[in-house]
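Note that one protein chain of the assembly has been removed; the remaining protein chains are unaltered in position.
Moving on, here comes chain A:
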Amino acid sequence: MRPATFEYHRATSLEHALQLLGEFGEEARPIAGGQSLVPMMNFRLARPGHLVDINRLPLNAIEIVGSMLRIGALTRHGAYFDHPLIARHFPAFLDAVHYIGHPTIRRNGSIGGSISHADPTAELPAVAVLHDADIVVRSAAEERRIKASEFFVSAYVTALEPGEMVVAVEFPIPPAASAGSFVEMSERSGDFATASVGIVLEHEGGRIAKAAMVCSGAGLVPIRAPDVESHLLNRALNDPHAEEAGRIFAASIDPVDDHIASAAYRRSLIAELTRRAIETACSRALGRS
């Protein structure tokens, strides 16, 4: 359980990192916290010939840029817990980060790493899809913005091209009359999700004006639920028909069946988590805790 031979490069600037990634192409991988990449290398499931260490790059700001909240790729998971912008605008995001790993993982793991690794049950990819986030990627030649829903192609497969690297994730800031929640079930705290469900909603006059829902555990990438989203439109916050929403979501998916959980169990979990996520978000919208 030792990695195959690789060459290590410490990038001194973003331009330097992009130049190295461009030079070595498919042979190169950027490394930040290494929470996913290093185990993959130790199992020799990943065999990059060149590692580009980006830890010293100034990519860890959380800031408002126009109508977006921009999170630098090197922001560690631990940074969100007491961040005022996350707390104010992104309750589902804040719920979700409580389910990420353990203190060591949260201190080292980065959003760019989690997004690039694209584990189908990881929290941050689900949150990015939920919020229609833009994944900002750069190569030596250009910068691209990719919608989260297009970025995640399959399990551990993304739209990143050789030579490209995630530099930031930008989340549209929801209007003031909005709420959200994220719930997850895993065997042990800190595990990848058996299933998770997130919601953000906008409301007006006590009714849901717009909703987005996502789940993980139902496929190879986080899945949105257009049927549920339209089902929720105009529902009263104090009677959102959440149980029915859960049934609709569960009926529309084809969950994974593995040795941790059967497909039937995951389907049932997603129905129940959908109900809970909706009820929590609605109750938050109504100003209850």
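The definition used in the following text is that contacts are C-beta pairs under 8 Å (C-beta built on N, C-alpha and C of every residue); 3 or more make two chains touch, one makes a residue touch a chain; residues count from 1.
Rule of thumb we're sticking to: contacts and distances are computed from a predicted model.
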Taking the list "Xanthine dehydrogenase family protein molybdopterin-binding subunit", "Hydrogenase formation protein HypD", "ABC transporter permease" or "Small redox-active disulfide protein 2", the UniProt entry for the undisplayed chain gives the protein name "Xanthine dehydrogenase family protein molybdopterin-binding subunit"
Touching the hidden chain, out of A:M185, A:A211, A:L232 or A:A281, is A:M185
Omitted-chain footprint on chain A covers residues 1-5, 39, 43, 185, 187-192, 194, 259-262, 265, 268-269, 272-273
